[in-house]
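Left out: one protein chain. Kept in place: all the others.
Up next, chain A:
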Amino acid sequence: MTGQVDKSRRDFLKAAAVAASTSAVSFVAVSRDELKKMLVPVNLSDFIAEAAEAGSPLERRAREREARLKEWCRAEADKICSSMGEDSDACREARKRCAMIKVKGTGPREGVRFAMALDVNKCIGCRRCAYACVMENNQGRNLGIEWIKVLEMPREEMEVIYANMDYTEAPKPNMVYVPVACMHCEDPPCTMVCPVRATWKEPDGIVVVDYDRCIGCRYCMTACPYGARRFNWAKPYVPVTELNPNMHILGNVPRQVHVVEKCTWCIQRTRDGGVPACVEVCPVGARVFGDLNDPDSPIRRVIEEYGAFVLKPEAGTRPRFFYFFGPKRTPPREPGAEAKE
C-alpha cells in the first residue's frame, strides 16, 4: 500500500517537473513582445473617445502605420524615379507625396453628431462626388471600388429596386439622381453582426471599420440595407503619385487585402473641422454637411426649412444621411421637358 502511495507521489512530482519546465521553455520561446504584438488589436480602449489623447493605442498604431507607409512609399517612389529619371514630374510628385504622409488617430469631439443631407432637386447625377471620393480616400484603383453609387430613379417612384446605377447620360428630365453611400445609421445592423467588433459607431456618429481587425467574413456586407460596404477582393493598388497623404488610421490609410471598407465621411477631414470631399467637389452644391447638435449648422437649417426623408425607412436603421427636395433644380429644367421624353 505504502509503496503504491510513494509511486504515485513520485509520478506526481515527475509530472510537475515536466510541466514546469515546458511552461518555462514556452515562456522563453514565445517572447513577451511577440505575444503583445499578437494581442495588440484587442485593446478595448480603442472603442472610447479617449483615443483622441496622444499616446492612446490608436495614436500609437497611427504612428506605427505612418512609419511603415513612408517606407513603402519611398520604395515605390524610388522605383518610379529610377525608371523615369530623377527630374521627371512623376518622380517629383511621388517624392512630394511621400514626404507629406501623415496618419492621424484623431478622436471624436465632444458633443458633435455629424449628419449629411442631399438636395435631390439639385443633383445632376454627374458622379463627381464618387470620383473625388476615390481620390480622397485612396480607394484601390485596380478593384474599381467606389464608396458612392449614384442611382438613377424614376421621378414618380423612388424605389431602390427600380434604380439604375449604370446610366451613361445625365441628367434626364424625368429622372432623379440619388447618390448612396454609407448612411451612418443610428442603429447600424452592420456593426451589430460583426463577429470580432471590427466595426463600430463612434460617438460623433461616424461608423468606422478597423482594417487591422476585420477578418473578412463579409457578414456586415450582407447586413447593410444600403449596399454601402466594399470588400478588397485582391490587394488594392494606389499609385503613389495619386496617394492622398492626409490620412486617418480608421479612414483612408491604404487598405490591406481581404478587409471591408466604406465611406467614413472623410474622417481625416471632418474631425479636423473640414467637410467631406464630396461636399466640397459637388458642382451644384447639392450636399450639405454639419453637426446635428448645433442649431446653427446648415444641416439643421435644411431639415427644418424643407423637411427631409431617408431611403428605406422600413429597414429601421435610422440613417443619418437625409434627402430633401430643395428650392429648384440646377441647371433649370426647361418647361415641358417631361412631355418630350
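Following the convention adopted for this analysis, a contact is a pair of C-beta atoms (placed from the backbone, for glycine too) under 8 Å apart; a residue touches a chain by one contact, two chains touch by 3 or more; residues count from 1.
Methods note: contacts and distances are computed from a predicted model.
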Chain not present in the shown complex, as UniProt names it (candidates "Polysulfide reductase NrfD", "Cytochrome C oxidase subunit I", "NADPH-dependent hydrogenase/sulfhydrogenase 1 subunit alpha" or "Peptide ABC transporter permease"): "Polysulfide reductase NrfD"
Contact with the hidden chain (one of A:Cys194, A:Ile267, A:Ala286 or A:Ile299): A:Cys194
Selected from A:Leu118, A:Ala132 or A:Val180 as touching the chain missing from the view: A:Val180
Residue, one of A:Ser21, A:Ser88 or A:Thr222, that touches the chain absent here: A:Thr222
Contact with the hidden chain (one of A:Tyr131, A:Tyr167 or A:Trp233): A:Trp233
Sole contact to the chain not displayed, among A:Arg92, A:Arg213 or A:Arg301: A:Arg213
Residues belonging to chain A that touch the chain removed from view: 38-39, 41-42, 143, 149, 151, 159-165, 180, 189, 192-198, 213-219, 221-227, 229-235, 257-259, 314-317
